[in-house]
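Below you'll find the structure I mean.
All protein chains but one are shown in place.
Right, chain A next:
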Amino acid sequence: MTTTETMAQPGPTAAGAKPMIELVGLTKRFPGTAEAAVDGLTLTVNEGEITVLVGPSGCGKTTSMELINRLIEPTSGQILIDGEDMTHTNPDELRRHIGYVIQETGLLPHRTIAQNVGTVPGLLGWDKARIAARVDELLEMVGMDPATYRGRYPKELSGGQRQRVGVARALAADPPVMLMDEPFGAIDPITRERLQNEFLRLQQQVRKTIIFVTHDIDEALKMGDRIAVLRNQSHIAQYDTPENLLTSPADDYVSDFIGAGASLKRLNLSRVRDIEMATDAPTASLSTPVAEVRAVLLASTWTSLLLLDATGRPARWVNSRDLARAEKGTALTELGLPVEAIVEPHATLADALDELIASNVGCTVVVDGTGAYQGVVDLETIMTVVRTVRDEYERFHLAQKLAQQPADGQVR
């Protein structure tokens, strides 16, 4: 139990971080069961951060989350939101100020997308014009054209689109706090990846305080500013930043849960924007005369050149042979290879590596939010990061070994 007690501390707080949600000794005992489902959960969640509750199924993570918006009433303990005790307030009123996203989405099938997104504002008594404006703003925010989608019904959307609407609906009344229960759990891996990235970008703008439940450690590492690894009865095994979780797991339970390939997983923690991408790749606009394009390529150390369209978006990769054909009259748009591997700066290195492996050229193109070219990431860049991480990791384990030799005490 000593680990649980020490780990139950708020954990490392970033400078200036303000606690937004405080759970104090939260306990839920269902009638007729011997063990409490959630046993004395104490956790502090900082404002504007994503805190992930991760653990195997049945560990009480979903129950813990539902205690916070009191879909399940706690047996004992306290919930403080922004310093205010929410344990005995009106639960319906409380829930209107907490965004809620669940795995099955739970969109109301008989209401249009606009009506779904406008549900909570409607409950809060906003006037129609304000709700309509907010709905359009939110659909825009989650990347769905309001004119196309506002009048549709949930069954007319794909799973990924439904989950986008679910997120928009949770954000509708601009709640300071959001609870997300395996929000991307029922979505195919490719769409999930995209939704995760989009959500992280969205979070950059809205800066909500989010509690995110998942059983998937990779998702936890990717989404979380801070991660609570839970064992049975929602006992906290470790509450830490993703980096610390990977480099210094508190015990065997945590390192088992993280599983193999911790250094590969670190690629999930580094984002493209944090590393030095190559910006020296030769580029030219599609409208540039072929001779000039050729000159640019020749002047560089690269074997291929990236053609950009009129809005600065990557269009095609061409090499000198392609350009030779271009001089014989073939249009540039039909030459070379299409640019398939594209990531945005907030994508993780794992995403970039994934794209790179799947692509037909040895590098991934980085674009900004509007799709305009920023730079490229190649295998060498990623290898450098992996090497640094591995070195750090080995140094840490060496230190750990040395520390354990004199007394077999605890590391942390």
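Methods note: a contact is a pair of C-beta atoms (placed from the backbone, for glycine too) under 8 Å apart; a residue touches a chain by one contact, two chains touch by 3 or more; residues count from 1.
Here is the rule we use: contacts and distances are computed from a predicted model.
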item: Chain left out of the displayed complex - its UniProt protein name, from "Quinoprotein relay system zinc metallohydrolase 2", "ABC transporter permease", "Pimeloyl-CoA dehydrogenase large subunit" or "Monovalent cation/H(+) antiporter subunit G"; value: "ABC transporter permease"
item: Among A:L67, A:I81, A:V120 or A:I382, residue touching the chain not depicted; value: A:V120
item: Option touching the unshown chain, where A:E104, A:D174 or A:D274 are the choices; value: A:E104
item: Touch with the omitted chain, as defined above, among A:G40, A:G55, A:G77 or A:P154; value: A:P154
item: From A:Q78, A:T112, A:S285 or A:N319, residue that would touch the chain that is not displayed; value: A:T112
item: For chain A, residues in touch with the removed chain; value: 69, 71, 92-97, 100, 102, 104-112, 119-120, 123, 153-155, 169, 179
